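Here the complex is missing one protein chain, while the rest keep their positions.
Right, subunit A next:
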Amino acid sequence: MGMNMTEKILAQHAGLESVVPGQLITCKLDMVLANDVTAPPAIKEFAKIGRPVFDNTKIALVPDHFTPNKDIKAAGLAKTVRDFAKENKIKNYFEVGRVGIEHVILPEKGIVAPGMCIIGADSHTCTYGAVNAFSTGVGSTDLGVAMATGEAWFKVPKTIKVELIGKKPKNICGKDVILTLIGKIGVDGALYQSLEFAGEGVAELTMTDRLTIANMAIEAGGKNGIFPYDKVAEEYVKGRVDYDFTPVEADPDAQYEKVITINLSELTPVVAFPHLPENTHPVSEIGEIKIDQVIIGSCTNGRFEDLEQAAEVFNGHKVHPDVRCIIIPGSQKVYMDAIHAGFVDIFVEAGCAVSTPTCGPCLGAHMGIMTAGEKAVSTTNRNFRGRMGHVDSEVYLAGPYVAAASAILGRIAVPEEVE
């Protein structure tokens, strides 16, 4: 019986010829990741085991959530991570000024590669499926154990095939694809399952689109989201990944739990209403919703192309007087590239605040917390109750085009409405 991409990576890393859904296996890990929130408890659990780190080149510690340190306790967490990284000579530790958002920098720096088996103590670790890796989020205890053993247990998931067809229209981005999918299947539509993206429409998607889509597989309950290794992926990893890797492709007779088809040519810009990412609505049908804040950034939409889309909309326009617009490049490289491309000039001219990379407002940590009654359009990934601050504030999820247009008009809007 043939295997799909997730099954192939899991089988290879379990040292098995093949695996089937439901099977419990133990896999060798190629990379384990934690951040400033999840690493400290993982380090505490790790210490209880009493073994050295399994491989200091296969651990990534990325303090991105509360950094630059938002308060004294957060500074303590960051110090715990820093001290551990130094003591154990962790190769992939990144200090403020060099750090970026974990799921932006790991693909960008070629730390993750096709065919890898990766866990991270962050739910959006599923992002790396965009580069044809199996990667999934875990908690701190799993991560602590993995730092000691280099292994993790998995239940082989059933897989949903998402068949992409048609041509992607202008002003449609990866965020519209994934929010449309989650709107269709719900926040538990892929619970315990894998999402495998396939079909001729994959070639329509840029690497940024794919990273956004794989990133939000978890918002459908998915264990992982994975894309094939094609020319676009090959182009992306070239020059970033300087070691051997083995991409996987699905067998022609691979098994799927079901197939969902999305016609890219039928997509329109969408927004997900509070308080679940499944509350997807076409922007054209929502009427007037006034907003107080716009966030452009995060592990979902903090890459160069995301800022490029925002800059395209902002060019020559001002942020609405009633709106605070905060733009957060996902990495120092994205920041620098955005400066060189003139985007930062456009943003500052428009009246946006441009910040150093941080997860900050996405999880209501710092850098853009809302009070009661406020509404934000955000390119982040979650709009749960209280996610960006007060329990009576609201988050509407959208892509960078819609976020930028909304910042200019002071209400949720598409770029065509600007001017």
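Here is the rule we go by: a residue touches a chain if its C-beta (ideal position, glycine included) is under 8 Å from a C-beta of that chain, and two chains touch if they have at least 3 such contacts; residues count from 1.
In this section, contacts and distances are computed from a predicted model.
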Absent chain [UniProt protein name; select from "Peptide/nickel transport system permease protein", "3-isopropylmalate dehydratase small subunit", "ABC transporter" or "Heme lyase CcmF/NrfE family subunit"]: "3-isopropylmalate dehydratase small subunit"
Contact residue for the chain not shown (choose from A:Val20, A:Ile49, A:Val259 or A:Val348): A:Ile49
Hidden-chain contact residue, picked from the options A:Gly144, A:Gly174 or A:Gly225: A:Gly144
Contacting the left-out chain in the complete assembly, out of A:Met5, A:Val19, A:Val32 or A:Leu77: A:Leu77
Contact residue for the chain not shown (choose from A:Met3, A:Val19 or A:Val37): A:Val37
Those residues of subunit A which, in the complete complex, touch the missing chain: 22, 24, 37-38, 40-41, 44-45, 48-50, 65-66, 70-71, 73-74, 76-77, 120-123, 125, 137-142, 144-145, 148-149, 153, 155, 187-188, 191-192, 218, 221, 223, 276, 363-365, 382, 384-387, 391
